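The complex appears here without one of its protein chains, the remainder shown in place.
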Amino acid sequence: AGKYGLGREATPDEVKAWDIDVRPDGTGLPKGKGNVEMGEELFIDNCASCHGDFGEGVDRWPVLSGGHGSLKDERPVKTIGSYWPYASTLFDYIQRAMPFGAAQTLEPDEVYAITAYLLNMNDVVDDEFELSDENFKTIKLENEENFFMDDRADKELKEFTGEPCMKECKKSVEITKRAVIVDVTPEEGGGALE
Amino acid sequence: AGKYGLGREATPDEVKAWDIDVRPDGTGLPKGKGNVEMGEELFIDNCASCHGDFGEGVDRWPVLSGGHGSLKDERPVKTIGSYWPYASTLFDYIQRAMPFGAAQTLEPDEVYAITAYLLNMNDVVDDEFELSDENFKTIKLENEENFFMDDRADKELKEFTGEPCMKECKKSVEITKRAVIVDVTPEEGGGALE
Amino acid sequence: TSAGALSTGAALAAGEKVITEVQPWNSELGDGVDVMPYGKPSEFEEHVKRRTVEWLTADPVSSINFTPLHELDGIITPNGLAFERHHGGTAHIDPKEHRLMINGLVDRQLVFTMEDLMRFPRENHVYFLECAANSGMEWRGAQLNGCQFTHGMIHNVMYTGVKLRTLLEEAGVKPSGKWLLAEGADASGMTRSIPMEKALDDCLVAFKMNGEALRPEQGYPVRLVVPGWEGNMWVKWLRRLEVGDQPWHHREETSKYTDLLENGKARRFTWEMDAKSVITNPSPQAPLTHKKGPTVITGLAWSGRGTIPRVDVTIDGGITWHQARISGPSLDKSMHRFYFEFDWDGKPLLLQSRAHDSTGYVQPTKDQLRKHRGVNSIYHNNGIQTWAIDEEGKAENVEIS
Partner (left out) sequence: TSAGALSTGAALAAGEKVITEVQPWNSELGDGVDVMPYGKPSEFEEHVKRRTVEWLTADPVSSINFTPLHELDGIITPNGLAFERHHGGTAHIDPKEHRLMINGLVDRQLVFTMEDLMRFPRENHVYFLECAANSGMEWRGAQLNGCQFTHGMIHNVMYTGVKLRTLLEEAGVKPSGKWLLAEGADASGMTRSIPMEKALDDCLVAFKMNGEALRPEQGYPVRLVVPGWEGNMWVKWLRRLEVGDQPWHHREETSKYTDLLENGKARRFTWEMDAKSVITNPSPQAPLTHKKGPTVITGLAWSGRGTIPRVDVTIDGGITWHQARISGPSLDKSMHRFYFEFDWDGKPLLLQSRAHDSTGYVQPTKDQLRKHRGVNSIYHNNGIQTWAIDEEGKAENVEIS
């Protein structure tokens, strides 16, 4: 027992029920498999109402596909294919949180199938692909290498440290951007806005 | 103007409207008068429903008379006559706060009359007495001299200061009083009491 | 030893259903961000509320309710649970219609709107407000079974306001001005006399508590804050400040809030709140619900004269005392939160706490106080509180030898 002896040991079934998280190295993947075709059907039935048949997104619901090579654009489109570093994230997230409003209702094989379908929609795997716990680690996403550890300490902190100017810091000053021209604030904003 | 120049000067009528407080030296008394007899009628009409015809109190509403000489008793009865130091307090309080639910509706003459009546009920003035701003200062209450300025600093603070016993402070300990026996706690007390 | 302990055998291997089966809240959507523009506590916290004691007064309109100290932790009292005491009911005042007047012995008699007040420099301070009558029902002996009732006439919030001194200086106090009368705008027309020294020291004219506007029952739109001094002086719905050369001896400083001693004489102007503490858990409304083993005792301590550098706790009725751990900011004239953790052997306990304040004052026993004051002084009962805990963890308000 620990110092306090409080709580109790978790049972194997309890740990199994909650320990559903998946990591990039495949740790946590349940046994199972599913292919793109099965995934397409499941996706259309369970997901497309929000995310569109091909993951293109409906209304303001999240876009799940496309955007390849857009990350340096003025308006990047960040999707599984264009931005996400790991396929494990997709499996894990669908399994824990989707479909929105009916989380944790999909069977492992269904999650494999839908993941396969979304990888297919993002040009990561071909139409015939079957995803399983065994081949999962072969999947690599194109943008993985573009993520790097927070470097603000080196890049910014020194520049942003030190005694700043207090007097005669500028000759003159002009307004360069105005929120009122953009006009996207909710009308019922309180105070003088009403 | 003050340092900030904020606010504005109060007008004479405004100060008059709010500056109704009365002090033991008579400062603040309005012009006016009223006698015990008038006071009795006013009191019966406006006050007796709570305080009783003679100030003896109805149900749990405050008792306003009696209790003379009871201050050292096991259960002192603290009233205008037995406890209050100054008659000005009575005039001021009736004028600002009574009748309960219709405060500041009495005219000065009415407040003088009711005050006279309550002084009479407390054996301070006789049945024929008429109270006015002119004779107010002649009224003295019997308990005035028994009030003294807070003396905790001299009487208690020193005794209650210093390093207390931390170990073996008593040989044994017994329960001497119990709330459960008294049993006056509201039943719906929350937690284990329900 | 755990409330979540499983029975043995099959059930143990399988585990608890709340874990092994997906629960609705793990799967179905909850409320959106548009549901609750001003939030409120969980439906499972409905027992956490202010409670009144009906037999105390003739009418709930001039009465008191009590902060549920046994349900709280830390040092901040949430605004919705800060105890209420008023003498003519809670006034609901439109801030646009509210005025604050300064009159009397000043160079300029002034009237301020709320907007005017917002243009003076402001300060923020966490202060406790304790009613002088807190624990007043306990003078003759243990009476009310719950720290909400014995000690709940107190709250501790961060006040924001203008220094009273700033306003008085704006009006210009004449040299003869030695006392201040503070007056409320409610139907009780509450008044109290305050010596000028205190008025010019640390008092605030406050409009916010815990960040937001004062609650109506706490004097919205503006109240006086008189740090460390009895709550009755913290005039709510503040509408007038008169400067005078003598005190007023009004009803709340003669008939009430004077302390009758055994010899029939009475202390007046007992403003400062003496150092005090109480164990909030366990306590009669919050018993120990577990068996022996690791146990947390927690409580509050405060002093009208400064900070609380130390609290002692006993579990054996005062034979042995232990220094408690204080956690959270130690601020002047603010509540302090203390803890004492121990391994309960499951036997009956007699719990007490004892506050030390920064002046060296040590909270006295109730009998020490009675020796000085008798049992009819109503106010300022800061004696050490005892809870008896039985083998089942139930707690009772008692006194001990």
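Letters A, B and C name the chains as they come in the text, with residue numbers starting at 1 for each one.
Here is the rule we use: a contact is a pair of C-beta atoms (placed from the backbone, for glycine too) under 8 Å apart; a residue touches a chain by one contact, two chains touch by 3 or more.
The shown structure was predicted, so the numbers you read here are calculated from the model rather than taken from an experiment.
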Next item on the list: With touch as defined up top, name the shown chains that contact the chain not shown.
Entry: A, B, C
Margin query: Can you say which of C:113, C:320 or C:365 touches the chain missing from this structure?
Written below: C:113
Margin query: For the chain left out of this view, which of C:126, C:182, C:196 or C:311 touches it?
Written below: C:126
Next item on the list: Identify the residue among C:191, C:210, C:254 or C:386 that touches the chain left out of the display.
Entry: C:210
Notebook entry, point to check: Tell me, which residues in chain C touch the chain that this view leaves out?
Noted result: 2-4, 16, 18-19, 23, 25-45, 48-52, 59-61, 63-65, 71-82, 84-86, 88-95, 97-99, 101, 111-113, 115-116, 118-126, 157-160, 185-187, 189, 207-208, 210-213, 215-217, 220-221, 237, 289-290, 293-296, 298, 325, 327-329, 331, 337, 339, 341
Check: So which bits of chain B touch the chain we can't see?
Finding: 4-8, 10-14, 17-18, 100-105
Next item on the list: Determine and list the chain A residues touching the chain excluded from the picture.
Entry: 1-4, 6-10, 14-15, 18-19, 21-25, 27, 50, 59-62, 71-72, 75-76, 78, 80, 83-86, 88-89, 92-93, 96-97, 100-101, 103-104, 146-152, 155-157, 159-162, 164-170, 172-180, 182, 184-186, 188-193
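In this text, only the chains that are shown with their structure count from here on.
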Notebook entry, point to check: Quick one: do these chains touch in a line, a ring, a star, all-to-all (complete), or other?
Noted result: line
Notebook entry, point to check: For the chain pairs A-C and B-C, which is connected through the larger number of C-beta pairs in contact?
Noted result: B-C
Item checked: Rounded Å distance between chain B and chain C, as computed from the means of their C-alpha atoms -> 24
